[in-house]
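Have a look at the structure below, then the notes.
Shown here: the complex without one of its protein chains, the others still in place.
Order of writing sets the chain letters: A and B. Residues in each chain are counted from 1.
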Amino acid sequence: MNHELTVRTRTTPAGPVIELAGVLDHHSAPDVRTVLPHLALSPGQQLVIDLDRLTFCDSTGITVLIAARNHALAAGASVVLTAVPDDVIRTFRLVGLERVFSIQPTSQAAAAAWTRPGPPSE
Amino acid sequence: MCRTDGNGKSGGSPPDSQPGDEQAMFSALLEDSAEDLYEHAPCGYLSTTLDGRIAKINRTLLDWLGYESSDLVGRRDFSDLLTVGGRLYHETHFGPLLRMQGTISGIALELKTADGDRLPVLVTSIIRTGSDGQPLLIRTTVFDARDRRTYEAELLRARQESDRERERLKRLNATLQKTLLPPTLVDVPGLDVAAYYHVASADEVGGDFYDLFPLASGTWGFFLGDVCGKGAAAAAVTSLARYTLRAAAVYDPDPAAVLANLNTVLNHEYNGQDPRFCTVIFGLLTPDGDEGGFQVTLASGGHPPALLMRSDGHADYLPTPGGQLIGVLPDADIATTSVRLDPGDTLFLHTDGLTEAHSVGADGRYGDEALLEFAQELAPTTARDTVAAIRDLLDTFGTGVDDDTAVLAFNVPRHSSEEQM
Partner (left out) sequence: MDVRSRNHVRVTGRTGGPIVMLAHGFGCDQNMWRLVVPLLEPDFTVVLFDHVGAGNSDLASWSERRYSTVDGYAEDVLEICHELALGPVTFVGHSVSAMMGVVAATQEPGAFSGLLLLAPSPCFIDDPVSGYRGGFSAADIEELLESLDSNYLGWSRAMAPVITGNPERPELGEELTNSFCRTDPDIARVFARVTFLSDNRESLAHVRVPTLVAQCSRDAIAPPEVGAFVQARIPGSSLITLNATGHCPQLAAPEETAAAIAAFAGAGL
């Protein structure tokens, strides 16, 4: 049984991107939790969590995604999940989270969909 | 010897020679007596004949033991120096292995000194052979292992202590787990009920929970859920969830209202970096009609759907789509559904420890499809048989079940006249 999870973060103009590869579960969830406070997130930016190479996500993994969402919302930023694997989508549907996260096919698509916040017009 | 040694003895060396070489050569001159090296080596030396009679022993070992050479050489066997237990060990293990391998190393023994004390030692022996390959004698080095033995004893003591602590932790966890589950299920007239809790790890309290309890006006409430995470923090949420559900059901037994209440409580209690949520099914059981059926209303907050196994052998999930997990969203959607249980029907609730168990199924997990097939094989069935079958199934997964699993089953027994058909 392989509980390995690789966590990579990078920064784009739209905001930070976290790439998760491997198994996100009870054993590996703390690895993600520890990177959250170090993310530089400005109001109006978006936090992208790229799940392209995620192979498994259990309920503790979902907690971490929610923690990331809470972290982004607290900073006035939004959160986008990209390349969500089918079985994770299934779990999301089961627990009703597919309506809570915005989901994009790729991190490039997420970047393209992001609009730089302009000065408050109204 | 150290280069910065300031005793001046190497001061006469020519400037172009390496001071290290010079000192090594000088040291070699000091160590020109092989006999002195043997007699006063920092370890004990002992040579015996092949049958163990002591032939030669160095000063170091004699001093450790408090003997003179004349006490031992030609008079005593190596095994005479050992404790009785050590002698038996020597005869049955050390000696035979040495004969077979020609060498044996790192054996811990205790030697008896002349005044009756015991000296812990580490012993290494080789068989010295002649030019024709015939064994001639046994050479043995003896290292003083007093400090080491003390250290080993301390390590062993620490390990035993940690084993005891772990045992205590397991007992504490088991006790805590019990307080999160009903000691026995209440008796619901006309309903066969069975439940099972599978503990995946004795080291951590799991977060699954269930209960069945009477409410006013002849109805019963029940729930089964799964708090994400493990350990004491999850157990605290489990406890809160369980008592909130019981209290909320008294206040307003409508299943969706009960879960909404729980959602509010958990949102208030846990948010931010350490969100705590659960998935849960809450239901009401109401006896319905003279035929012995029950009306069941279910509300689900993101929990795996219940399984319905009908008396005619059909089995399917009872979907509650759209329900959201409880505890993270201020206005979580809660999905409800109703079903009537007729005689012979069985309703089965589970947590995802079952479907996410490692097995040979698709993507290495047991999965929802396999569970449905399992239920289709099983139906029609009873609550007790369902739970027994699930226990057997979990047994076949063995260590593949890495999360706790709770199951709860209800069955309306067939009328006795039907059973005879």
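We take it that a residue touches a chain if its C-beta (ideal position, glycine included) is under 8 Å from a C-beta of that chain, and two chains touch if they have at least 3 such contacts.
The structure presented is a predicted model; accordingly, all values stated were derived computationally and were not measured.
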*Considering the complete complex, which visible chains touch the unshown chain?*
B
*asked:* Given that one chain is not shown, which residue among B:Ala24, B:Leu37 or B:Leu88 touches it?
replied: B:Leu88
_Just to verify: which one of B:Ala41, B:Ala108, B:Leu215 or B:Ala233 makes contact with the chain not shown?_
B:Ala108
*What residue numbers in subunit B mark contact with the hidden partner chain?*
50-52, 77, 79, 83-89, 91-93, 95-97, 99-101, 104-108, 110, 122, 152, 155-156, 159, 163
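Operating definition for what follows: only the chains that are shown with their structure count from here on.
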*Note which residues of subunit B are touching subunit A in the complex, please.*
226, 228-230, 271-277, 279, 301-304, 321-325, 328-329, 332-333, 352, 356, 358, 363, 365, 402-403
_Touching residues of subunit A toward subunit B in the complex: what are they?_
1, 26, 33, 36-37, 55-56, 58-60, 62-63, 66-67, 70-71, 74, 87, 93-97, 99-100
